[in-house]
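Every protein chain but one is kept in place in this view of the complex.
Note that the chains take the letters A, B and C in the order they are written out, and that residue 1 is the start of every chain.
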Amino acid sequence: MAGNSFGQAFKITTFGESHGKGIGAIIDGCPSGIPISEGDFVKEMARRRPGRNSIDTPRSETDSVEILSGVFEGLTTGTPIALFIHNQDVRSEPYEILRELFRPGHADYTYFKKYGHFDFRGGGRSSARETAARVAAGVVAQKVLEPLEMRITAYTLEMGGVRAEDIDLDVINTNPFYCPDKAAAHKMREVISKAKGEGDSVGGIVEVRVKGCPPGLGEPVFDKLSADLAKAVMSVGAVKGIEIGAGFKAARFKGSENNDPITTEGFKTNNSGGILGGISNGDEILLRAAVKPIPSIMIEQETIDRKGRPARLKLEGRFDTSAVPRIVPVLEAMMAIVLADHYLRARHGSVEQLSG
Amino acid sequence: MAGNSFGQAFKITTFGESHGKGIGAIIDGCPSGIPISEGDFVKEMARRRPGRNSIDTPRSETDSVEILSGVFEGLTTGTPIALFIHNQDVRSEPYEILRELFRPGHADYTYFKKYGHFDFRGGGRSSARETAARVAAGVVAQKVLEPLEMRITAYTLEMGGVRAEDIDLDVINTNPFYCPDKAAAHKMREVISKAKGEGDSVGGIVEVRVKGCPPGLGEPVFDKLSADLAKAVMSVGAVKGIEIGAGFKAARFKGSENNDPITTEGFKTNNSGGILGGISNGDEILLRAAVKPIPSIMIEQETIDRKGRPARLKLEGRFDTSAVPRIVPVLEAMMAIVLADHYLRARHGSVEQLSG
Amino acid sequence: MAGNSFGQAFKITTFGESHGKGIGAIIDGCPSGIPISEGDFVKEMARRRPGRNSIDTPRSETDSVEILSGVFEGLTTGTPIALFIHNQDVRSEPYEILRELFRPGHADYTYFKKYGHFDFRGGGRSSARETAARVAAGVVAQKVLEPLEMRITAYTLEMGGVRAEDIDLDVINTNPFYCPDKAAAHKMREVISKAKGEGDSVGGIVEVRVKGCPPGLGEPVFDKLSADLAKAVMSVGAVKGIEIGAGFKAARFKGSENNDPITTEGFKTNNSGGILGGISNGDEILLRAAVKPIPSIMIEQETIDRKGRPARLKLEGRFDTSAVPRIVPVLEAMMAIVLADHYLRARHGSVEQLSG
Partner (left out) sequence: MAGNSFGQAFKITTFGESHGKGIGAIIDGCPSGIPISEGDFVKEMARRRPGRNSIDTPRSETDSVEILSGVFEGLTTGTPIALFIHNQDVRSEPYEILRELFRPGHADYTYFKKYGHFDFRGGGRSSARETAARVAAGVVAQKVLEPLEMRITAYTLEMGGVRAEDIDLDVINTNPFYCPDKAAAHKMREVISKAKGEGDSVGGIVEVRVKGCPPGLGEPVFDKLSADLAKAVMSVGAVKGIEIGAGFKAARFKGSENNDPITTEGFKTNNSGGILGGISNGDEILLRAAVKPIPSIMIEQETIDRKGRPARLKLEGRFDTSAVPRIVPVLEAMMAIVLADHYLRARHGSVEQLSG
């Protein structure tokens, strides 16, 4: 009921706050016998970590993942895998002002209205830090998917109005923006630098592609693969829009343009984004998420205090200029989590499987 | 696991196929003591019904809702409300060709891959007819929400490339497209008429607004109100994109432009679409859904048969030219269902409520 | 939340009241490709049906099951199977007295306290009639289990103080009490006849045995097979106790007596009832349920009315003298439902299965 779990066959529950003891995830439903170690998390956690480059908040965290349960002698046991990431470098003094004032664009106001009482330090539970637990869980999901040889790749399609034109997946990890276009990455650096100088922030678009997803994942009606992906992606704080395949462009297409002809070699086009009737069709899954600019800016803003009185707020501190690059590994993780869940769910779908 | 249920506190499960005995919904979690009768469903079922006007399929169904359980002497009892809508006028002969051929843009191919065996008549379970059960459940959801005096309104923002410029909610029900702009509605008729003549179909955008939603609905992290709305809307077959508030525009905003300043009179702007940190903030909820053109077109298309051999398919029959108008009441229903669910879920959120 | 669903991978939701239009079940999660027809339900529905013999209520219902969805051309499609049983012969006038008075031992008082408003005719939702929907769902569960060649058998171990001493499963269906001991069945008839003459009712014990359950069904900790069986059985209205294997006798055993030695031919004894650590061990599953006497008796009883005033109640009508025989097929159904659910859940438990 309280909304901190996701998935059914591969179910994750996350907990923790930005400035508490740490954050974590429990994974219930990971099959037994999968090799996993704390070292497996290092690379993905580093990709998500702030302080990676000049545009990020200088908060430096190693974000090492501790496995508290569910793994024995290097293999998963089929019982819950508990992952924990200690918070470090958590100076909470800068947040004392938030005891009284609501930050525009943040969840302070709504948490106050909902709970009366909340951990306001760095956003507490509503902080982007919560996504570290998702990235950790995503590493386990990737392990579950390994037999399928899928390849999930996210990247910054657009940031601060600069759009990647040439999509070269090999370029993604060569720049701090996870941009697949070198020239665009160069311009993004300028845009970011300018916004940073102004104390402002910028938004963008993350695109995700999944190669190698077999047909048949997704359930009819409510738990369509597309619907669960939409929920997973929209549950990431900064995301305000999502489209699959042709997305909003499909709204202007005619049926004769939008339908993907089926040939003996597969689908001729991919306006569907690899999902038909909510079920994967074997083609590449293609999804885009609109990411709003980070609401924490160092420009004075109009707000009110807890008693409803007008106030002015000028944040001082260490803030990212854009959430977009950090959301790239988070969306890869959420994608893996949804696909692992539907992969395990699909395993009881037909009578052939039953007797298999 | 199999994906035919939605919601937690107000949980609906739908069943039925396009050309079977009928379709229905079970609602588990509706509080007791709410007045409800079969007459309450007539208006909404009529709004969704095909055959309303010249652009729709001539299949004429009265779509009357039968209450099978959960209501006694005119009041809900707190036990499951079962709603059933008999299928009528279901000629299935035209679908015999689908026993062999996959319709491009439809779920035939993916259902075949997933299940081996499926009811292909009119799409069976994947048919848009399934949404009639959602509309019926939405009527009950609206009853649950009545004490809050919310007003949920959806309309056709765009269809076939024609966009409503002036949004006048009073205009919506004066034209068969549920378009809030008279001039745009006029142009839509022309566009539809032209596409119909060509045997083609068109897509569009539906916009939904909710006035009067109290702050505090939505749960942190995964079951954000925005995430559940995204899932609910994306679970409607033809929807390929969704955005909340500024949506994809937010990707090009700076933080200083996108943040909604908070004043003593409320939020100065509404780029958030009424949802902050996944929780309603008391402002108007604003959401847009991209609807693809209906894949059933009377133009010859390339496809394959069940054995993988190339084929040509030219559908003959009675098809809508656009799904957009029929999706308008469906999205209102899904919105009501999500809000009723979160309203009931929010009722155990704080200690004050506990002792209240 | 509202408690009308059971199971996760094989999930059933029931609806309907004793004297409403009918009762039904939706099964979400039944794999596709399983042959099923309305005729498959006849035998089990007849076993549960009242009016079978002189000890039962004369209410005669054919209880034929209508398949509303989920089956196409004789095979399940993987989409929800909706089953409906029309109520017939539902004279509700005799129940007018219950508009004011609470029947001792029934749910009238608690439903009134919980809901304020309820369908009191024949118990409404709390009626034993609800179990007809379980028996129907159990038929589908048995189909799912078919590849495993399990044999689920329930019988009356004790009724009205008469206990079956010789357990001969072939005797069960030769008498209306489903008693596996001919001599005991004979005595049961006498006891029942006497109680009936007094306007009274009797309780008893139902025993269930499952042969052929493979090891590995059940999940650790909360969803132990034993725990889910306990819930399933205790959710049947009249059941007040349950024990597995040695059950309450185990409380007086020493460890050296209770432990089942493991040999190369299997377990030497079966005090565990086929379940160790909540997971089936391949031995026979053995379970007993205590069934209370039917509360509807034709003897005057002390009670109160809705306003809390003292009253006397003497029911007149058609009542069973014991629920025990009718609960026999219900417990077989619940057993099949739990096992089908855990069978489908177990299918994603290990890496070997993943790559299989």
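Simple rule for what comes next: a contact is a pair of C-beta atoms (placed from the backbone, for glycine too) under 8 Å apart; a residue touches a chain by one contact, two chains touch by 3 or more.
Just so we're clear, the structure is a prediction, and the values are computed from it rather than from any experiment.
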Omitted chain's touching partners, listed by label: A, B, C
Hidden partner chain, touching residue among A:Glu44, A:Asp119, A:Asp181 or A:Asp283: A:Asp119
Touching the absent chain when the full complex is considered, from C:Arg49, C:Arg209, C:Lys292 or C:Arg326: C:Lys292
Touching residue (missing chain; options A:Ile26, A:Cys213 or A:Ile279): A:Ile26
Absent-chain interface as seen on chain C, which is shown: 1-6, 8-9, 14, 102, 104-107, 109-111, 113-116, 123, 125-126, 130, 158, 161, 195, 200-205, 215-216, 218-224, 226-235, 237, 240-248, 250-264, 268, 271-273, 275-282, 290-297, 299, 301-304, 308-310, 345-346, 348-352
Those residues of chain A which, in the complete complex, touch the missing chain: 1-5, 8-9, 11, 13-17, 20-24, 26, 28-30, 32-33, 66-70, 72-73, 75, 77-82, 84, 114-119, 124-125, 344
On chain B, residues whose C-beta touches the chain left out of the figure: 1, 8-9, 29, 31-34, 78-79, 144, 147, 220-221, 344, 347-356
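The working rule: only the chains that are shown with their structure count from here on.
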Chain centroid nearest the full-protein CA centroid: B
Two chains joined by the most C-beta pairs in contact, as defined above: A-B
Copies chain A and chain C touch via same or different residues, half shared test: same
Centre-to-centre distance between chain C and chain B (centres being mean Cα positions), rounded to whole Å: 38
Length of the line joining the C-alpha centres of chain A and chain B, rounded to whole Å: 26
Averaged-CA centre spacing for the pair chain C and chain A, given as whole angstrom: 45
Where chain C touches two or more other chains, by residue: 1, 8-9, 29, 32-33, 78-79, 344
